[in-house]
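Shown here: the complex without one of its protein chains, the others still in place.
Think of it as A, B, C, D and E in the order they're written, each chain with its own count starting at 1.
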Amino acid sequence: MITPSIALEILVTVFALVVAPLAGGLLFGIDRKLTARLQNRIGPPIVQPFYDFIKLWNKDQIFANRSQLIYVYVHLGAAMASLVLLVWQQDMLVILFTLALGGISLVLGGFSVRSPYSQIGSQRELLQMLAYEPMLVLAAVGFYLVTGSFLVAAVFARGTPLLFELPVIALSFVLVLGIKLRKSPFDIAAAGHAHQELVRGLLTEYSGRYLALIEMAHWYELLLVLGIISLFWANPLVVGFGLSLLLYFLVILIDNAVARLTWTSMLKITWSWGAGLSVLNLAAIYVLSYLGWIGG
Amino acid sequence: MNIITTARVKSPWILHFDTGSCNGCDIEILACLTPLYDVERFGMINVGNPKHADVLLVTGPANRRNARVLRNLYEQMPAPKVVIVIGTCGCSGGVFHNCYNMLGGIDKVIPVDVYVPGCAAKPEAIIDGVVLALQRLAERSESKPALAEALA
Amino acid sequence: MPNMLSNILGNIFARPATRAYPAVRRPPFSGARGHIVFDTKSCGFCGACSRRCPSAAIVINRTDKTLTFDPFRCIICEACVEVCPRKSIAVDSQYRAPAYVKTVEVHTLPAPPEEAPRAAG
Amino acid sequence: MTTGEQPTSALRPATIVPPAQAPARIENLERIPLADLLPRVRAMAAQGARLVTLTCVDMGGAFEVLYHFDLDLQLQHFSAQIPAGDKLPSITSEYLCAFLVENEIADLFGLQVEGLPVDYHNRLMLTEDSSDRPLLRER
Amino acid sequence: MLMVDWFMATTILLPALAGFVLFFVGQPAIRRLTVLALSVILIIASLLVLQNGPFTYSPRPLAGVAWNQLLVAGDAVLVALFFYFGWRARSGLIVGLVALQAALVAYLEFALAGVAADNAPLFYVDHLSIVMALVIGIVGSAIAVYALHYMDHHEQHLRVEPSRQPKFFFSVLLFLGAMNGLVFANSLPWLFFFWEVTTLCSFLLIGHDGTEEAQRNALRALWMNLVGGVAFAAGMILLETTAHTLAVAEIAAERQAGGALLGLAFLVVAGCTKAAQLPFQSWLLGAMVAPTPVSALLHSSTMVKAGVYLIIRLAPGFEGTLLSPLVATAGAYTFVTAAALAVSQSNAKRVLAYSTISNLGLIIACAGLNSALAISAAVLLIVFHAVSKGLLFLGVGAIEQYIGSRDIEAMEGLLRRVPLLTAVTMIGILTMLLPPFGVLVAKWAALEAAARVPLAMLLLVAGSALTVVFWTKWMGRMMSAAPSSQRLHVESLSPLFSIPLVGLAALAILLTAALGWVMSGLIGPAVSDWYPTVGLASGDNGLVSSVGAFPVWALLTVLAVLVVVALVASPVREKSVRAVYACGENLAESGDTDFRSIGDGTQAMSLGSYYYVGVLGESKINRWANPIAIALLVSLMGVAIL
Partner (left out) sequence: MSARTVIPFGPQHPVLPEPVQLRLTLEEERVVEAIPAIGYVHRGIEKAAELNEWVQNVFLVERICGICSFLHALCYCQGIETLLGVEPPPRARYLRVVWGELHRLHSHHLWLGLLADSFGFESLFMQFWRNREMIMDLLEMTAGNRVIVSTCTVGGTRRDIAQEQASEILRTLDKVQNELDKLLPVISNDYTVRSRTVGKGVLPKDKAIRLGAVGPVLRASGVAQDVRMIGYAAYGELGFTPVVEQAGDAHARLLVRMKETYQAIDLIRQALAHMPEGEIITRVRGNPRGRTISRVEQPRGEVVYYLAGNGTRNLERLRVRTPTFANVPALVQMLPGCELADVPVLVLSIDPCISCTER
C-alpha cells in the first residue's frame, strides 16, 4: 500500500540518488578547476568529471580477476545506501557503518588482485579508515549528546544549530574530508593524480567501467560527507550546505598548500588533533550539561 | 560527434614511457602539464598507469630491453587507444641511428598513430600531435567497424 | 603551510599564466631552429651536408642529382647549414607539424619538392 | 689545475690555430702492475680519495683499465694492463661504488671481473639478443 | 513440567555419561555413533528447553542422599584432582591455590553451612540460560562432530599410537555437560562446581597432545583459572555473610551494596579470568597449542562464555552502583587492547584468540553499561560471536590440515587453492566484520549504549576501528590471487567437516536474516526478565532502540542484490584478463606475477602483509597493558568497598 508519505519518501530517494552523483561530479569538476586556478593555470572544464566518466564507461573491459569486480558494486552500493539512509534521516552510526562497508569492500577489491601497488594501497587505505572512522563515530556521539538520539531526524527536530556545541568536531571534518577525497597531506592510498609511489594505489588494477563506478561512488561519498557536515547547521539547511562547501574549499586549499605526509604522520595528526580534540569537545559538553549550562 | 566520442576526445588520459630518449622530449611533455601549456585544459592528465590510459606517449627510439616493456604497456591499455611518438629519435632513431643497442623507430615495436618530429619536440608540437591523435580517435569512435576492431 | 598559502591565494586572483595554445599562437623567436629547408636551385649536390649530418637524414645521389631528406630523422642541428658551401640550406623558425605518416622529401634539380610516402618501419 | 684544462688567464685574439705538434697526455697517470692494484687502491682509500670512475680500453689482445681518483679536485690515475681472458680483480672491497662500472666493463667488453657483490651476469646494459661485447675493437 | 528432570538429565548428565562410556570404549565406530547421536539429542534437548520456557527445578534426593551433600563430595574430588595435578607438576603455585580454594570452600560449606542452608531452587532456567543452552547445544555439537574427523587426521599426522581419542572425547563431552549445568544452576556453589569442572576439562584438553609446551600451557591455564576459583569462593563467602543468600536469582534481583557488592566484584574478577580478560589473556593464547576443536569449543564459543555469562547474570545486582561503569571500562579496555594486539599477529589462531578476548571484553563492557540496551547487545554478541567464531576456528583448523600451516602469510591466494574452506572462513570473518550482520548490530547497540559512559565509549570507538584492520587484511590475504580466467575448483571435504562448516556458515547468515525472531524470541525475554525494558526491539526495517534504529533487512537486501548484480553484470571473457601492473616488466606468459629484474633474470613477486609489530607487537603493548589491566581489576574491588 503506497501512502502519500511513502510515495514522497520514494521520490526523495530517487531524487537523491540521481542528483547526488551529478552534484558530486560537478563539485569534483569545481575542485579541479579551482585547483588549477590555485596553481595559476586554466584547468579543465567544470563538467570534466562527466567526460571522464562516460569515456571510462565505454572503454574495453579488462581486469585481472573476476572477484575484484564484485567489490566495486558493493562499494558503490554501500555509498548509495549510506546516502539514502542520510536522506531518510536514519541512525548516524548505521550510516557510518554502511560507509565503512563500502570502504572495506574497496580495500578487499584492492587485496583481491596479487598486485603490489594495489595491495600496498589497500593496506594504507585500511590505515586511512583507522584514521577517519573514530572521528566520524565521535561526531555521531556528539550528535547524540546534544540531541539525545543517534537519529539524524533528531538533528532536524532540534531548532538551534549543533555547530555552537560541536565546533571542534565540525572542524575535524576537514581531516575526514581530506582523507576521503584523497587530498594532500593524506593522499597516501590512491591519489587523484598518480604522481606517487603507489601509482594509483588500490585503484591500480581497476580500469574502464569499474574505475568509472568507483569514481561515481566517490561522488556519492563526497555528497554524504558534505551532507553530514551540513547537519551542523540543519535549520535552515542551506546554511549547513554553505558550511560544508566552506570546509570543502578549505580542504582544496590545504591540498595545494602542503606536501603529502606518510601514514605515521597521518595517524598522529588524526588521532591527536582530530580525535583528540573531538574528545575534548565531547568532554566539554559532558561538563557543561552536568553543570546544567546546556540541555543534553 | 555523439556523446561517447565527445567524452573520449575530451578526456584523453596519457601514459608516458621513455624508451631511451635523451630526456629532452620527456621534459617537454612535463612542461605541457605545467601552467604555461596546461594540457589539463583538454582533460589530459598523466595517469602513469597503462590500465587507466587512453593515449600512450612514447619518447625515444626503442632498445632491446625496453621494447618488451613497451609491448607490455601497450598490451595493458584498454581499447580504444592511440599511440603518439614524440621526438625525432622515436620516429626513426634519429641521431642514434648507428648505436648498436637501438632497434630504431617505435613503429618497429607497436603500431604508431601519430609522429611528432622535433629534437626536442616543442610543447606546442606535442599539443598538435595530441590533437591529431584525438582526431583519429574520434574517427575510430564514430565508425563502428573501426571501433569494433579496436575493441576486439 | 602558510608559506605556500600566500602564493596560491595570490594565484586565484591573478590571471592564469597559461598560454592559450592552440587558440593563440606565439610567433617563433627569430633564429629559432624549426625545420630545414633546401634551395635546390643553388644546390651543387656536393654531399658535404650528407657527410656532416650526424643522423644521416640527408642522402645525396650525385648522378641523379637528387637529395633525399628525411624530416623524421633530422635533428635540426644546423650542421648542414653551416657546412653547405653554396648556402643552399637554411633553417626555418617554424617547427615541423606532426603527421600520421612519416614522409621523406625528395629534392631534384629542376622540380619542386614532392612528398612521397615511406614504407613504415 | 690538473689535466687538459685551459689556463684561464690571458686574453688572446682568436686566430686559426694549427693542430698541436705533440699528442696530448694525461697528467698524473701511473702505470702499475695488476698485482699492485689493490694495495694502491687501498692506499688511495686511506687518503680519502674519491673514485671517479674506471675506463676500459681495448688494446687488441689486452685491455687497459684506468682507475681515476680525485683528491680535492686533483686527479690521480692508475693504469693496469690485463691480457684478454684473464680476470680483473674487483676493487669493490675498497670502493663499493665500483660495482656498477665493473659490471659495465664486464658487460660491454667481456672482461670478467672477480668478486662482484652484485653480479648482473653481463646483462647490465645488454640483453640476450644484443650484439655481443660491442665496445671491442673490430679486428 | 513433568519433563523438566529429563531435560536436566539429558543436557547435563547424558553428555557426561556418554563421555565416561567413550573413555572405556575405544572403537571409532562406536565413538562416531555416540557423538553423532548425542549431538542430535543435545540440539533437540536445547530446543525443547526453549520450547518449555523458563522454569525452576530442584531434584529430589538421590537414593536418600541430598544433592548438596553430593556437591560437597564432588568438590572434594575436584580439589583432590587439582592437588594431584599440581603435585605432579611440582607447582607450588597450583598447590597453594588449591589449598587456598579448598580452605575457602570448606569454610563456606562447613563453617557457614552456606550450601545446606539455601532453600532456593537448585536450578533456575530463565531465557538467558536458554540462550546459552542453545549456543552450547548447537555450536558445541557442531564442534564435537567436526572433532571426529579432525582428531583422526590429527593423530595420523602426529602418529599417535595408541589413540588417545577416548580421553579426548571424554573431556569434550564432560565439558558440554558441565557447561549446561553451569548455565542452569541457580545455586552459586553448584555453579562453582560446574565452573571447576570446566577448569578441569580445559586443563585436560589443553594438555592433550602431551608435548612439553602443551603441558606448560595447560598448567598456566590451570593456575589462572584457579585464581578465578579462589576469587569465586571468596565472593561466595562475602555474599553468604552479607547478603545471606547464594541463589543467583536472588542476588541479581536487587541492588547489592557493601560487602555483597565486594562479593560481586570478586565474582566479576572470577568471570574475567575465565573469559581471559587482560591480564589473564595468556592462558587462552597458550591454549592454542591444543587441537583446533579444543580451541573452538573451549575458548571461543563456549567455555570463555561461562565467564561473561556469570557477569551478565549478576549484572542486575550491581546496576546503578559505581561498579557498573568500572566494569564497563575494564571490558572496553580489554576490547581495544586485544584488538590492537590482534593486528600484530600472523598466526591465524592467535588472531582468533585475541579477537575472542576482545569481543568478550565488549560483552563485559556491555554488562557494565548495565542498561537494557547494553545487555541486549551483550546477549546478541554471545549468540552471534559463538556461531561466527566457532565457524572461524573450525575453518582455520581445516585449512591448517590442508595447507599444513596456520600462518596468515601462508594463506595467500587460498581462495584458489581450497575455495570451499576459504569461503566458509570468509563468511565467518564477514559476519564478524560487516554490517548488517549480527555481531555488528550488537556492536552498534553497544556503542549507542556506551555513549553516556565517556571513557568506555572512547575505547569502543578505537577498538572498532582496529577490529576492521586485522579482519580485513587477513581476508585480503586469502583472496589475493594472480590473474586468471580459470573457474574455481571446489575441493571435496569429508561430510564430517563440511556439514558442521557449511551448517555454521549458513546459521551465521540465517540468524541475521532472522534477527527479528532472535530478538523477540530469545534475546528480548532474556533481557526483560531482569530489566524494565528490552532496550532493543524489532521494527519494520530492522532493530529499533530508544536512541536509534538499524535497518538490518534493508541493508541485507541491498547487499544481496549488489552481489547478484555484480555476478550478472561482470562478464568473464578469456581475453579480458590482463596481467597485473608490474611497471611494464611482466612475464605474463608464466601465468603468475613474476617480473623481469636484475640482469634480465626472472624474479618472483612476493607480497607480505602488514603487522605493525614495531607499534602494536605483544612485547610493546603488554609492557603497559597488563599493569593497567591489573590496576583496573584492583579498582573494581576498591570501588566496591567504598
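Just so it is clear, a contact is a pair of C-beta atoms (placed from the backbone, for glycine too) under 8 Å apart; a residue touches a chain by one contact, two chains touch by 3 or more.
Please read all numbers here as calculations on a predicted model, not as lab measurements.
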So which shown chains sit in contact with the chain we cannot see?
-> A, B, C, D, E
Tell me which residue among E:Leu36, E:Ala120, E:Cys583 or E:Ile628 touches the hidden chain in the full complex.
-> E:Cys583
For the chain that's not shown, point to the residue among B:Leu73, B:Cys91, B:Val112 or B:Val130 touching it.
-> B:Leu73
By the contact definition given up top, give the residues of subunit B that touch the hidden chain.
-> 15-28, 30-31, 34-36, 46-50, 60-61, 63, 65-66, 69, 73, 89, 95-96, 98-102, 119-120, 122
Tell me, which residues in subunit A touch the chain that this view leaves out?
-> 35, 38-41, 116-117, 120, 184-185, 187-188, 191, 193-197, 199, 255-263, 265
Logged for subunit D, residues touching the omitted partner chain are 1-6, 8-9, 11-26, 45, 48-53, 55-57, 66, 68, 70, 72-73, 75, 77, 95-101, 118, 120, 123-127, 134-135
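Here, only the chains that are shown with their structure count from here on.
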Look at all chain centres (mean of CA atoms) and spot the one farthest from the centre of subunit D.
-> E
Highest-count interface - the chain pair sharing the most C-beta contacts | A-E
Specify the chain most distant from subunit C by Cα centroid.
-> E
Per the C-alpha means, the centres of subunit A and subunit B lie apart by a whole-Å value of 35
At what distance in angstrom does the C-alpha mean of subunit D lie from that of subunit B?
-> 40
Out of subunit A, which residues touch more than one other chain, so two or more?
-> 36, 39-42, 61-62, 199, 204-205
Would you pick out the residues of subunit D that each touch at least 2 other chains?
-> 127
Every chain pair meeting the contact rule = A-B, A-C, A-E, B-C, B-D, B-E, D-E
List of subunit A residues in touch with subunit C within their complex = 34, 36-42, 253-254, 256-258
The subunit E residues in contact with subunit B across the complex are 578-579, 581, 584-586, 588, 596, 600
Contact footprint of subunit E on subunit A as seen in their complex | 61-67, 69-70, 72-74, 77, 81, 85, 90-94, 97-98, 100-101, 104, 107-108, 110-119, 122-123, 126-127, 129-130, 133-134, 137-138, 141, 144-145, 148-151, 199, 204-205, 275, 279, 282-283, 286
